[in-house]
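Shown here: the complex without one of its protein chains, the others still in place.
Lettered A and B in written order, each chain numbered from 1.
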Amino acid sequence: MTNDFDRIGRASRARKAAVRAVTYALLTFWALMVLFPYYWMLLTSVKSYSAYNGEYVPTFFTLAPTFQNYVSAFSEVPLARYFLNSLIFTIVTTGLMMAVIIPAAFAFARLEFRGKNLVFSLFLALMMIPNELVIITNYQTITGWGLRNSFPGLILPSVTSVFYIYLLRENFAQIPDELYSAAKVDGTSDFKYLTRVMMPICKPTIITIVILKVIECWNSYVWPRLVTDDPAYFLVSNGIQEIRENGFGRENIPAMMAAVVVISVPLIALFLAFRNKVMSGVSRGGIKG
Amino acid sequence: MKVVLQHLTKKFPSRNKKSNDEVIAVNDFNFEIPDGKLIGLLGPSGCGKSTALNLISGLIQPTSGRVFFGDDDVTSLPPENRGVGLVFQSYALYPHLTVRENILFPLQNLKGSARLSKEEMEKRVTEAAKLVQIENLMERKPGEMSGGQQQRVAIARAVVKMPRVLLLDEPLSNLDARLRLQTREEIRRIQRDTGITTVFVTHDQEEAMSISDMIVVMKDGVVQQIGKPQDVYDDPINLFVSKFLGTPPINVFDARVQNEKIYIGDEAVLDAPGARDGAVWAGVRPEGFVPDENGPFTCRLTGVEVMGRDVSVVCGHDKNAGAGAVRAIISAENRPAEGAKTVRFSLKSYKVFLFDHDTEERIRFGEFEVK
Partner (left out) sequence: MDKQQNNLKGWLYLLPAMLFLGFFMVYPLIDVFVYSFEEGYNSASQTFFGVGLYNYAYVLHDPYFLQALKNTFILVVITVPLSTIIALLISVGLNSITPLKKLYQTVYFLPYVTNTLAVGLVFMILFKKTAYTDGLANLVLAWFGRGPVDFIDGPYWAKMFVLCFYTIWVVMPFKVLILTSALASVNQDYYNAAKVDGTSPFRIFRKITLPMISPMIFYLVITGFIGAFKAYSDAVALFGTNLNAAEMNTIVGYVYDMLYGDSGGYPSYASAAAILLFAVVFTITLVNLSISKKNVHY
């Protein structure tokens, strides 16, 4: 009887070990699928032009890494320019957005005024409007204002996000009313209450929103493509597309890969530094696309 | 089915990653649960009682030691092969299934020769539902029921497969006070009706005492005392056990023994034949006080709480070493006079326990010495 039980116990443990092994195999397989393009991009970026083109059958490693491609990426195409443009675009857009959404979220969460509920419902309804529907008119508007190929033209339509107002309002609304009453009793103005009490308390959410917006800005492609055709105003995404179609000559793939590495690094570094914030932020409602 | 635990130990790696210390959740358990009895595993939170329960269920594997069901060593068996029924504190009823489907669920898992026919399953589900008196709620979903009803469903689901051992993890803690009373009677009744050996875990000593055939008092992973509830209450093995059982809790005084007499402050309150001289903790059960104008024990009266038939006399005392005020439960007709500043008591010797000042182990004297 006891032997029998031992056998059942052993069998159950063996089964568990097998399941575990299969699980790890599957997870590792997908991890490799995810990592491989990154590996390939790094690898190719350090292969020399001649070595790369000499490989009819691609090799999985190189013994003679070179950084010449990175030099080319910055000297033969205006990569530094694209990079700087994206940086300016990202910082200004994110900063402006925060300046716009924080007061709005505050008004919805804290202030009492006539028409608030109606306006808030309208805001919520706007959350369902996809960007693709409004981009056509925005294109016409910006063109009409003569803002094509300019930073205001790039930035202005990208500033507001109803979703982030909503996210921040929900967070603001969780702060107990007693704090507001206490501040009022102490003679704190609304603005001071917002900046000294609410914003510090909601700092995690604010940081999350900033990170999400930075990711969005850094990767934005469609709108910049519509309103810029002067390479002096290209962002990195458009720059990559430009490099692909007209840069280096079509065949200098190692140099293209060097450019790709350069523009991918900032966000990956940001992600690794704020891993938990980024992931919890995205799972709270970030939707790509 | 009797359950035997032999040298059962469970260590967990420390949660603090930097230190390599292990947490010993259950330390060298040795006891036998007789067939068909209801056992209460009792202790403050974090004492390892839930771990002990999960070692019996098989959800956790012990670090060392063995578990027997009857004469079978089930230590290496996974939970599904042990034939245990488990009721969770959260009930763990599947929210997307109806009551009937929830109770049916364990039966549908049976495979091979153990598999029942459809009619047999139906019959068993109906029987289980009848046992816990929820026959009229069978098509509801758990979300549409009260906590007490959910608790019954959880018990029905645990007993429907006729387990060899039924395990209940804090089964009453999510219920309000009135339901708790009612449900614990119910558990007692179901256990008697089915005769299944039952272990239940609780931090509520009143609950454990009221329905268990036997209680196991635990602290920091170590069994303190095992016995019938009344025996453990009347004869606690150490200060912890004496404090843990009883409401209101036992009164503890910083006392000393001199010439076979117990002194609390300057007053010799009780004879302690056979006790050695030295500092002790003296525990006095609230019902151990007898109002006595010439009694040896004096304390400052701070209030009287009416409890109905009895009153609770609340006093202050310089040597009080307990967490709250000194409390004496006495009959209402003996309550102290209005405006009295002090009260005097004599003490019932069998309601006074002495504990070593350092080890907090029991010091036996007088009639207790025999044991």
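Simple rule for what comes next: a contact is a pair of C-beta atoms (placed from the backbone, for glycine too) under 8 Å apart; a residue touches a chain by one contact, two chains touch by 3 or more.
Quick caveat: nothing in here was measured; it's all calculated off a predicted structure.
The omitted chain makes contact with just one of the residues B:Pro106, B:Pro248 or B:Pro336: B:Pro106. Only one of A:Leu111, A:Leu124 or A:Ala173 touches the chain withheld from this view, namely A:Leu111. The missing chain, though absent from the display, is touched by one residue of A:Ala73, A:Ile101 or A:Leu154; that residue is A:Ile101. Although one chain is not displayed, its contacts with subunit A can still be listed: residues 19-20, 23-24, 26-27, 30-31, 33-35, 37-38, 40-41, 44, 53, 55-58, 99-101, 103-104, 106-108, 111-116, 119, 123, 126, 129-130, 132-141, 156-157, 159-160, 162, 165, 190, 215, 218-219, 221-222, 225-226, 236-237, 240-241, 244-245, 251, 253, 256-257, 260, 263-264, 267-268, 270-272, 275, 278-279, 282-283, 286-289.
Within subunit B, the residues in touch with the undisplayed chain are 57-59, 78-82, 84-86, 88-90, 92, 94-96, 105-106, 109-110, 143, 157, 161.
Note that only the chains that are shown with their structure count from here on.
Subunit A and subunit B have centres, each the mean of its CA atoms, that are 55 Å apart.
Chain contact summary for the complex, subunit B toward subunit A: residues 71-78, 81. Listing the residues of subunit A that touch subunit B in their complex gives 1-2, 5-6, 8-10, 12.
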